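Missing here: one protein chain of the complex. Every other protein chain is in place.
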Amino acid sequence: MKRYSAFAIAREALRFHTGWERAWRSPEPRRRYDVVIVGAGGHGLATAYYLGKNFGITNVAVIEKGWLGGGNTGRNTTIIRSNYLQDPSAAIYEKARSLYETLSQDLNYNVMFSPRGVIMLAQTHHEVRGYQRTAHANALQGVTTEWISPERVKELVPIIRLDGPRYPVMGGLWQARGGTARHDAVAWGYARACSAMGMDIIQKCEVTGVRTEGGKVRGVDTTKGPIDCGKLGIVVAGHSSHLAEMGGFRLPIESVALQALVSEPIKPCMDVVVMANTVHGYMSQSDKGEMVIGGGTDGFNNYTQRGSFHHIEETVRALIETFPMISRLKMLRQWGGIVDMTGDRSPILSKTPVEGVFVNCGWGTGGFKAIPGSGWAMAELMAKGHSPLTADFGLDRFREGRFIDESVAAGVAH
Amino acid sequence: MSEPTSALNRAEFKGIAKVEETGLHGMITLRGDQSSAAIKKAVLSVAGTVMPEQREAIFSDTGGVVWMSPDELMLLCPYSEVEARVAALNEALAGTHALAVNVSDARTVFRVSGPAARDVLSKLTPADLSPEVFGPGQVRRSRLAQVSAAFWMEDDETFGLFCFRSVAQYAFDLLKVAAAEGSEVGYF
Amino acid sequence: MSVRLSTGGRLIDRATEISFSFNGARLKGYAGDTLASALLGSDQMLVGRSFKYHRPRGIVASGAEEPNALVNMGEGARFEPNQRATTTELFAGLSATSQNHWPSLEFDVGALNAKLSRFLPAGFYYKMFIHPRSFWKHVYEPFIRQSAGLGRAPDSEDADSYEHFHLHTDVVVVGGGIAGLLAARAAAVTGAKVLLMEQTAHWGGRAPVDGGLVDGQPVGDYIDALVRELSEMPNVTLRLRCMASGVYDHGYLLGYERVRDHQPGAPGPRHRLWRVRAKQIVTATGAIERPLSFAGNDVPGVMLASAVRDYLVNYAVSAGKRVIVATNNDDGYRTAIALKQAGQEVLRILDARETGGGALMAEARRLGIRIDCGRAIGKVSGGKRVKKVQICAYAGAGGALEEVACDAVAMSGGWSPVVHLWSHCGGKLTWDAEQAYFRPDATRAPTGADGQPYVVPAGSANGVMMLDAICGDAVEAGRAAAKAAGYKLKKAAAIEAEPAPETPIEPVWMMPRDARVQLRMKAWLDYQNDVKVSDVQLAAREGYESVEHTKRYTTLGMATDQGKLSNINGLATLADALGAEIPAVGTTTFRPPYTPISMGAIGGEARGAVFQPLRRTAMHGWHEKNGADWEPVGHWRRPYAFARSGESVHDAVMREVKNTRENVGLLDASTLGKILVKGPDAGKFLDLLYTNMMSSLKPGKCRYGLMCNENGFLVDDGVVARIDDETFLCHTTTGGADRIHAHMEEWLQTEWWDMQVYAANLTEQYAQVAVVGPKARMLLEKLGGMDVSAETFPFMTWQDGTLGGFDVRAYRISFSGELSYEIAVPTAQGLAFWEALVAAGKEFGIMPYGTEALHIMRAEKGFIMIGDETDGTIIPQDLGLNWAISKKKEDFLGKRAQERAHMTDPNRWKLVGLETLDGAVLPDGAYAVAEGVNPNGQRNTQGRVTSTYYSPTLCKGIAMGLVLKGPERMGEVIEFPGTDGTVFKARIVDPVFYDKDGEKQNV
Partner (left out) sequence: MLTLECPYCGVMADETELTAGGEAHLKRFGPGSSDEDFEAYLFERENPKGVHFERWRHSHGCGKWFHAARNTMTLEVYGTYPAQTSEPPVEIRNKISGIAPGWSWRLFK
């Protein structure tokens, strides 16, 4: 793999950039791999990457129905934070956040991790107490967060209206090392690194069946023929139930549409990420200058990647109330993605009833921020059969009533 | 005992349509099996009208009966008579499984009138208010911006509607915005 | 230079001069101008700077597809960035400034990027700025952000208002061109209700510019008649300045009406969002001309041939005095002919086709225009405007044959149907190799709720480009839509139209065909985002083969025009680079809106006072007048405390608690839920809803009850009063009223529908006042009426009666531990009753108190609060409420769930009281630490604070919390670290801090 650098660009410029090699190979599938990962999104590619990097398992194929990074990795609002309340969540999201810090260097691909800081606004007494609780929890979890005053909020976000007629800003939970990253680059960077380790990324290849024998996985059938494997990882946000059905088991998951939108680009006016959960909206400004906006999910099962417009309305209203200036910006584009919602709204990283089949799903509205940690933990789970980071995220918790509920701190996950 | 007051004291606004809070009305929620003779009889004797059909609103000079759902009616009457009518209903329905309860103070009633009335309400509700679909004699329960409401037509240019009393001010403010000068749509 | 001609201009009114300003300069235009035509009329060629390289940018198009002419408009509360000059109607006093440059449009430091462009290819930032790590955040990113972005950010609150409008109709026709008008009429004559939307301020679209005859009349006259006819049909609504921004599921369509953009400040909403439910949608959205990809095709003065024609015919503005036309199809000739006829000099028509065109070419030649076939533009030179053009053979690498000085270039690369609305909801496209464009695939239309197609394309939006065919197609589309909407068709007379016959287009994706890399690096695809042919080829080379990868890697089509000009050229370039067929490469996803719509319009009326419903009790106004500091609870606001002038909120709370404990306090409890449950099975039903037994409650009595969800968690609590054998009144928390009523209805309707039970939410029927404190009884006795003595009105009972002349229902229940009556009166008398209590209570030192005093008093008594002690993960057993969980009942909601392994785990944290050793107040939400760390390196914990207050009664901090095996560890001291390093030591105690035996409330 030729290294990327300013010098490489200068060198290539002299030959009009005709010398760049492919970022990743696109091979035909081999007959058998030690590990097959279904889903070349961020989570799937990161799982493959850490299988190779941490455990030396490189005889790996990552199979993708469409184009790599084309699922929720390529259609989310790129927020990265780890200020979660419950220990298991804080652990895996903080692992992810800390890996993001050095991801560009690890992958030799600039994923533009921008630790610009994330504020979660408290706009009711209940939220104040919820975030103060989170701040206490974070302090013991090794997650650096801080409860800040309205005045400090205003310093960080000059365009905010503190004394909104309805929900005055009473303070906020501030994570200075939270931020954003370039979502496509995360998938592309992992793909390039996996390919360089000799792994096969097979795009436009749909899994049509999971082959098992005596309760143990044997391989998968695909539109490019059968592929055998020792272990199978299902990492297909939005389609998990569908794949589980092929494996012969059900998941505590419903798939719904989550929407986002961007404004036209304007000059920089907001340097941090702001989440306003009382009114259901969050916003950051991309490096291109667009205001990147997200909100809530549809209430009904949906696989169309199109949401209902009234959710966009609700979110935009909320943000106009919080940031009056956006009223005169224009929405450039809206889109939707399909997210897996679990019974407790927390993810599932788990063994399954089928030996050798592992599932990573249920990230709901918050998956992007977790990609490196999720891949790291999933790789450990698949390689060793257990991982402290995944221990609490098993399927068994739904039977035992041992939930991981983040909504309790009034903090919705994004 | 003091003089009961409606939420907005008959507040009014005149824009491209006239908006009025119409004061206190006697309102009775009647839950029960609308196909049962006992209920039909009770409605006839207490409200003086036959049982309304689906989405029908029947008015008489002393009040009316509005269909709310297959097992729910809203009986309208003068505010002063409501307790007596609830008592009469309970009497007429003795032994029948039904629920008659005074909700006069839990609702606020508005009137929106003028040639632009349909336009004004159509700014706030997703319900189809086209003349060929909705007119006098019918009721529609739907959404008025962010709150629930039921509306009917007194004549082709006059809507009656009610919502919960706690959001009366919100509903009035909404209707004022929707009827603001210069906001003519000219669709209906 | 571009000029305003002395005659002509079908849309302008020369009698009305309009003055406006651009970058401070006073300029003049005419009524009917767009900002773009007025700027060109004033020879303002340079209007902006591109996104990445800050290249000089001029107006290239004449409509919604314009990528370059974006300006800052207006000032202060009416300022708006990124306004598209080509779709902005000129009005008196309009002030606009250009964007994305520093210090000035003419001289822009950012243009340095252009010099470095060779070092800034597609995706360069993924490959550099990697080291040193901290530089991305602190050096590189701030620089990139500064030079990116277009318009200025608005800095004040929007002065305008917005609204929505809902309507249901049979057929919506999108586009007011000849096709839309004909489709609308064809649908309307069947009786169907039709709404016709046109995004511009004029009917007719392109046809009047391009000319031709329909039914023997000039198409312009025919259109005028058609509009007159339609405006007289009662079942037709015509709407100008109204763009269909998106098509959504189940026949939902959004229309974006710019009501006041052309007359800012006039009363009424600025924008209106039409939320339409249509049975059928006809998309007569026309087609957009494609640029040609040649070196320097982005120099100001290079324009779409159709745009040059539009400005000439509609506004009498000529893009240049000496023009070169480059084309690969016959339509380009129309521009040359129009220019020539308007007395402008057309130096050349360069037709890439070896054999040139047909009738139009003949006419151009007859007019004496020089036509070079098989020729192409090798390169356009000029900085801020076109200076000269290098002409070369199309079939070649770009060797210059000659150089011609000129001041404008009109380019025509063929037309692409506008398929956005067709595609928004899943309509598929098919590639027409003959005409070289994607058009709607009629066999794969978007389908609605009934599974049937609901979008019908018409005219050039359907890939039909000839006037006669357009007319026929439009009529058929209108009829098809009406039929699908359920209307009977009558025979329709065919429409005769005469177009000039045209010879086929020859697809040209790079000009010249085999241009060398130096030229490809100067051939723009996306003008705004600076994406060039060489960038797409680079993406393909590096394996970004999916069209989505290429788009995202190069940013092709991601600018504010969403690739209206660049997408087809871009993916053709990609297909060529991959050696694949264009349809195999496919398009990127079309997403709403068609062109950007204002956030204000999306929000609609919901701002300020009507942002959200605010629920008010009968006493709300009194609270406001008496210094209430509000606490939002759901959509209600409850007084947190009543601060007196000069008094802090905290002091007010302390005073309220003291006074209630010593004298008498008043609480507005109206917001608490009151749900009437009646029927033969009411008791049985409530036994399933509550954890405790309700069927055994005697009429006249009250009982505190707990509700869990099916998952076992505590969701609400409250006092249930039994009214008679068949009737119960269930009190809920303030937040719970609607939720619990819905919860009851859900179980009654969807699981236990055989039960004979009716529920009614009476929350708002009653204003409820808690009269609390040792002097409560004295106060009520003074009011007079019912007997409120302990003997006849004992604790946990209720009675109907009168007080001070008010009909009341009174409950002897207490959430404060004091002697307490909760009194309900009809809401219409709530305020009067409250004021009567305040007046009568003077002598007893009565004071109203708010929710914080309420919370403190209940905490002093060790009463739990839903939302404080509970958070959705807590079961009653955690809170020592086992006494309220019936052992006798075989079933209630949550019972089965509470038998699961984790719910019966002896190590669950349990409720206790907490007292700091020094009397300090524990921090809210603090956790108690245990030894060591968990496998993830997180500090182990053994409990947390759920409620913590300073108790003015006990003069010290008190708290409630959940602690591992807490009740077994009374007296033990545990540590709660704060977030600031301080550590609080607290002793585990009984949660009941005050009046443990309940003597006070029971008097």
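Worth pointing out:
Letters are used for the chains, namely A, B and C, taken in the order the chains are written, and counting of residues starts over at 1 for each.
Heads up, the rule we're going with is that contacts are C-beta pairs under 8 Å (C-beta built on N, C-alpha and C of every residue); 3 or more make two chains touch, one makes a residue touch a chain.
Please read all numbers here as calculations on a predicted model, not as lab measurements.
Across the complete structure, the visible chains that the omitted chain touches are A, B, C.
Within the whole complex, the absent chain has one touching residue among C:F124, C:Y252, C:Y333 or C:W630, and that is C:Y252.
Annotation: of A:L251, A:V279, A:A318 or A:L381, A:L251 touches the absent chain (contact as defined above). Contact with the undisplayed chain is limited, among C:E354, C:E746 or C:D800, to C:E746. Interface with the hidden chain, as seen from chain B, comprises residues 54-55, 68-70, 72, 126-128, 140-143, 148.
Along chain A, the points of touch with the absent chain fall at residues 239, 241-242, 245, 250-255, 298-304, 308-310, 343, 398-399. On the side of chain C, the interface with the absent chain consists of residues 248-252, 277, 447-451, 710-711, 742, 745-746, 749-751, 753, 890-891, 895-897, 899-900, using the contact rule stated above.
Going forward, only the chains that are shown with their structure count from here on.
Judged by the touch criterion defined above, the protein chains link up one after another in an open path, with no loop closing it. Pairwise, the chains sharing the most contacting C-beta pairs are A-C. Greatest centre-to-centre distance from chain C is found for B, with centres as Cα means. Note: centroid distance chain A to chain B, computed from Cα atoms, is 49 Å.
Note: centroid distance chain B to chain C, computed from Cα atoms, is 32 Å. Note: centroid distance chain A to chain C, computed from Cα atoms, is 22 Å. Chain C makes touch with chain A in their complex at residues 51, 78-82, 118-119, 121, 124-131, 133, 136-137, 141, 144-146, 148-158, 246, 248-249, 252, 254, 275, 425-426, 517-518, 521, 534, 538, 541-546, 548-549, 552-553, 555, 560, 562, 589, 591-593, 596-600, 602-604, 606-609, 611-612, 614, 631-632, 640, 711-712, 867-868, 871-873, 897, 900-903, 923-927, 929, 934-939, 941, 944, 977-979. Touching chain C in their complex are the following residues of chain B: 1-7, 24, 29, 31-32, 71, 97-99, 101-107, 119, 122-128, 130, 133, 145-147, 164-170, 173-174, 177-178, 180-185, 187. Per the touch definition, chain C reaches chain B in the complex via residues 161, 163-168, 193, 237, 266-269, 272, 275, 277, 605-606, 609-610, 612-617, 635-636, 676, 678-680, 756, 758, 760, 762-766, 805-807, 826-829, 831-833, 836.
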